[in-house]
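Have a look at the structure that comes next, please.
For this view, one protein chain was removed and the others were kept in their places.
Here is chain A:
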Amino acid sequence: MNAHAPLPVPPAPARGLGLHLGRLGHGFGAKRVLDRIDLDIPAGQFVAIVGKSGCGKSTLLRLVAGLDTPTAGHIAFDGPRDDAAIRIMFQEPRLLPWERVLANVEVGLPASVKGEERHSRARAILAEVGLAERAGEWPAVLSGGQRQRVALARALASGPRLLAFDEPLGALDALTRIEMQGLVERIWQEQRFTALFVTHDVSEALALADRVILIDAGQTGGHVALDLAVDLPRPRRRGSAELAALEGRILDTLFSS
């Protein structure tokens, strides 16, 4: 983990939220979706979660974000988790079409921020994702990538300590996707939240994450099939031999089961 090469900006102290999953399991009725997941994720770590479709990745994120209650096991956080501590970003931007871009970002601010400060804070975050001049537009006129950047700004607005991403770049074209990966990486380096990043793209996982977790849907539900540390300097060069080797390992495990 400490093998990082010098970064363009020195990493801020981790203010992420560490979490521990103990024998976590979940089912819908008789259907077992997750089975005995044990994971310790330190504060500020960037964890990518990969796995075949339907193996329970989204379910895992929903449990962590508190959208569903696990049917077995437990989730513990290092510290209090208030309303604004955990945010989730979905595959779809899920912006309110009837509110302007700025108001959409303000949705992410805690209620304690009032009046003019809501606008200025939202504007600052919008500038962070490179959309400052689109603040007054309707979401409908933005491109898919821009909408997803607004959704990212909204997720960041409260300064979350844990950010769960559910295939947020899955619906974007390849070039926009690379661009967004750079943005996510940069913001993570600045803000040092704990990132849980679900993706079906193994190379994307390797480009971004400190650690890649492979979930495999077994007979009794999804379990951790591989837990791989990625100790490579950032920004990572696409197509490097090290990344290719790791990718091969993950894909082998993925298809051997």
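Annotations for the structure displayed:
The working rule: a residue touches a chain if its C-beta (ideal position, glycine included) is under 8 Å from a C-beta of that chain, and two chains touch if they have at least 3 such contacts; residues count from 1.
Assume contacts and distances are computed from a predicted model.
Comparing "ABC transporter permease subunit", "Cytochrome bc1 complex cytochrome b subunit", "3-phenylpropionate/cinnamic acid dioxygenase small subunit" or "Ferredoxin" against the UniProt entry of the hidden chain yields the protein name "ABC transporter permease subunit". Here one chain is not drawn; of A:Arg32, A:Lys57 or A:Arg87, the residue touching it is A:Arg87. Contact with the chain that does not appear here is found for just one residue of A:Gly56, A:Pro70 or A:Gly108, A:Gly108.
Of the candidate positions A:Gln45, A:Thr59, A:Gln146 or A:Thr194, contact with the hidden chain is made by A:Gln146.
Although one chain is not displayed, chain A still touches it through residues 65, 67, 83-84, 87-88, 90, 92, 94, 96-99, 107-108, 110-111, 129-131, 133, 138-141, 143, 145-146, 149, 154, 176, 178-179, 182-183, 186.
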